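All protein chains of the complex are present and in place, except for one that has been dropped.
Think of it as A, B and C in the order they're written, each chain with its own count starting at 1.
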Amino acid sequence: MKLSLTIDGAEDHIEIVAPAPACRFCLGDGPERTAHVEAPEPGVYSILMDGRSYEARVEEARGGLVVVIDGYRFEIDVRDPRRWSRRTHGRRTDGVEDVTASMPGKVVRVLVGAGDAVEAGQGLVVVEAMKMQNEMKASRAGKVVAVPAKEGATVAAGEVLVTIE
Amino acid sequence: MKLSLTIDGAEDHIEIVAPAPACRFCLGDGPERTAHVEAPEPGVYSILMDGRSYEARVEEARGGLVVVIDGYRFEIDVRDPRRWSRRTHGRRTDGVEDVTASMPGKVVRVLVGAGDAVEAGQGLVVVEAMKMQNEMKASRAGKVVAVPAKEGATVAAGEVLVTIE
Amino acid sequence: MFRKVLIANRGEIAVRVMRTLREMDIRTVAVYSDADRTSLHVRMADEAEHVGPSASAESYLRIDRILDAARKHGVDAIHPGYGFLSENADFAAACEAAGIVFIGPSAESIRMMGSKTAARRTAVGAGAPVVPGTDRGGTAEEARAFARQHGYPVLLKAVAGGGGKGMRRVDGDADLESALRNASSEAERAFHDPEVYVEKLIERPRHIEIQLLGDRHGNMVHLGERECSIQRRHQKVIEECPSPLVALHPEMRQAMGEAAIRAARAAAYYNAGTVEFLVDQDRRFYFLEMNTRLQVEHPVTELVTGLDLVKLQVEIADGARLLFRQEDIAWRGSAIECRIYAEDPDNNFLPSPGKLTRLTRPSGPGIRLDGCVYDGWTVPMEYDPLLAKLAVWAATREEAVSRMIRALREYDVGGIRTNIGFFRQILEDPEFRAGNLHTGFIDEFLARNRTPQAPPELAAVAALAAALHASANSARPEPPRATGASRWLDTGRGDLLR
Partner (left out) sequence: MFRKVLIANRGEIAVRVMRTLREMDIRTVAVYSDADRTSLHVRMADEAEHVGPSASAESYLRIDRILDAARKHGVDAIHPGYGFLSENADFAAACEAAGIVFIGPSAESIRMMGSKTAARRTAVGAGAPVVPGTDRGGTAEEARAFARQHGYPVLLKAVAGGGGKGMRRVDGDADLESALRNASSEAERAFHDPEVYVEKLIERPRHIEIQLLGDRHGNMVHLGERECSIQRRHQKVIEECPSPLVALHPEMRQAMGEAAIRAARAAAYYNAGTVEFLVDQDRRFYFLEMNTRLQVEHPVTELVTGLDLVKLQVEIADGARLLFRQEDIAWRGSAIECRIYAEDPDNNFLPSPGKLTRLTRPSGPGIRLDGCVYDGWTVPMEYDPLLAKLAVWAATREEAVSRMIRALREYDVGGIRTNIGFFRQILEDPEFRAGNLHTGFIDEFLARNRTPQAPPELAAVAALAAALHASANSARPEPPRATGASRWLDTGRGDLLR
């Protein structure tokens, strides 16, 4: 089974030759390696390779995976033809910009309305969580085409608050 | 919804008048009571009743439920016409006795074979777990009709080892 | 002794107070808001009372509702914890008026030490050194005059302030007026009081505070210092006892301790309290303010002195006399505490509330954990992000640092982001290990540090884990099993984790 990867921005691919626990795999064009893999807890992988013991903790975040091993953090996207797909956040090609919530929280102030012209850096929406207020700003000048954000509403990280074109 | 209960051997019944979290119920022929119930963890129930805070931990064991509240232990069977049924262990009416494992473990010795006559108190099977050996004995004299237990096999608590009639 | 005590707080401090009360055989009453129904302090309490919606202003800050709950449950006393109503003189007075003991100082002492400027006056009167400053708010002209007299940089501070709200550094006349405007409006928003005063700014100061304990019979001792110089946005994140500086200059402990006691006596203070000092690079110390309550960081003092501050607070509130004198206090070893927050160091330290999907706590020798979280709990977005306080004790500071790093490596919180990994980087920093601390430490640390480079073989391991995880989760779901965790894993095994 072959999978394409992006590891901290770098393209790569991995082939799983034999499944866990007695796993064999090739990373990129490297040689075949063996690793003994167990999942003692959900999202936790105990990996024994070359006599060493590693513990990898995997979290889904922002359309990809974050893997933490002994405090080191890797952002990895895995693209599996069968299903795995990568969500995109605020990155659009059509000259339209989605301003998204940079943290989960509550919308305390909406500073613009549809049709308003905005400057780059202008504050659009204020989100509050855990007694901290965070002002989402326009990354460029433009016209507000939609304001999904409603005052008092709870939003998740990455949720679209305002759309500018 | 009405349910029949056996609490530490005593028959009783409970009616759930309103579901959790804002739960209303009647125990036995007692008055309707209200309790606020949440399940913060699987099998753990946080129950606020009459201003008091209780935490009930529920485990399934030997065909019924064991409920522990602040160190106090209740053995409760709930019989729900829709599904709940109570397994029976070694309790049979047909003059046949199932000798079951009193703990999970490994069968280290089988001391009888089908057809053997056994005395009351005679050792039948030795089960070992965590470096402790436990000899399962015949509760009465009789004839061995079946020996499901195999040396070296792993057995669960309550699993039938020998059947005597 | 009290039979029943209400804890007018939430989170880790409510849990920590309840632990001692339970050990003292005193029944505990929790109060909770909508957001806290399943929070640990409610689950752990003997009794619980709902006091309003999630917003603190409608629940934990409502004196009337807290007192109604106290009366309804017939409590003898109320422990305020820290924050919320803990330094509210009116609340302390209302408790006494209701015939309920307030576990803390008198309302009068809180008034004398509550506002920074009033506290400054009290301290000055008691002969404690203070940083030169305008004791009260004033005009821009007065501020400029002061700045020119004592020289820039100066610091603007909210009179009613705390936690860095309404605080501004000013380096010259040019910025003074706008800084005053911003500081004062921020103070207005935060404390409903726009008053701002000016203070000479001490460069690269250390924050060192003295823990005090006094009974209602005039006996008072200090329990030594805590160094809290490691701060982010003026919020303490790492605290230690002893201070690495004081460890090198033991005479400082006595000098600061005596100054702190003098200031507290001037306010007829009793129960637990903390006097905060700034220490400049010549080891001169200046009275900063007094916290008239238990501190977040009290565990490091407990670990080193062997005392239970909450138990002593309760006994003192019950009228007991201190059973030890200053010379009986002994400090053993070294303790460090890290404040574990639900925040994302990789996203500008923004808050990270949400559901915990995994929780592995550090344990073993020398570890103390005061938390309020459990696996599956959803960290509410309405309150501050403190999840737990991880404290370690060891015979020496060097060993305590190594132990803390070990503990941080064992600590795993899934589902939300925390600053656990960030603390590890700080504790591995040579400057931190050397004890070269000051309140600007973290800003300098962030400026000088790149994210650590991972050993190359880890990338391969990470790639393998990610590939197995992704494919396991992409497998088509199977019929439900006993628990989802196992169902989930089985699904995985069925695919690649066979």
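A few comments on the model shown:
By our rule, contacts are C-beta pairs under 8 Å (C-beta built on N, C-alpha and C of every residue); 3 or more make two chains touch, one makes a residue touch a chain.
From a predicted model like this one, the values you see are computed outputs, not experimental measurements.
Contact with the chain not shown here comes from a single listed residue; of B:A35, B:V110 or B:V162, that residue is B:A35. Within the complete assembly, C:R332 is the residue of C:R3, C:R148 or C:R332 that touches the hidden chain. Against the chain not shown here, chain B presents residues 1, 3, 5, 7, 12, 14, 16, 19-21, 23, 25, 27, 30, 33, 35, 37, 39, 41-45, 47, 49-50, 52, 54, 56-59, 65, 67-74, 76, 78, 80, 82-84, 102-106, 129-132, 134, 154.
Summarising the interface, chain A meets the missing chain with residues 21, 36, 38, 40-42, 46, 48, 51-53, 55. Listed for chain C, the residues touching the missing chain in the whole complex are 15-16, 19-20, 22-25, 44, 299, 302, 306-308, 332-333, 357, 360-361, 363-371, 374-376, 394-395, 399, 402-403, 405-406, 409-410, 477-488.
Everything below uses one rule, namely that only the chains that are shown with their structure count from here on.
Distance between chain B and chain C, defined via averaged C-alpha coordinates, is recorded as 47 Å.
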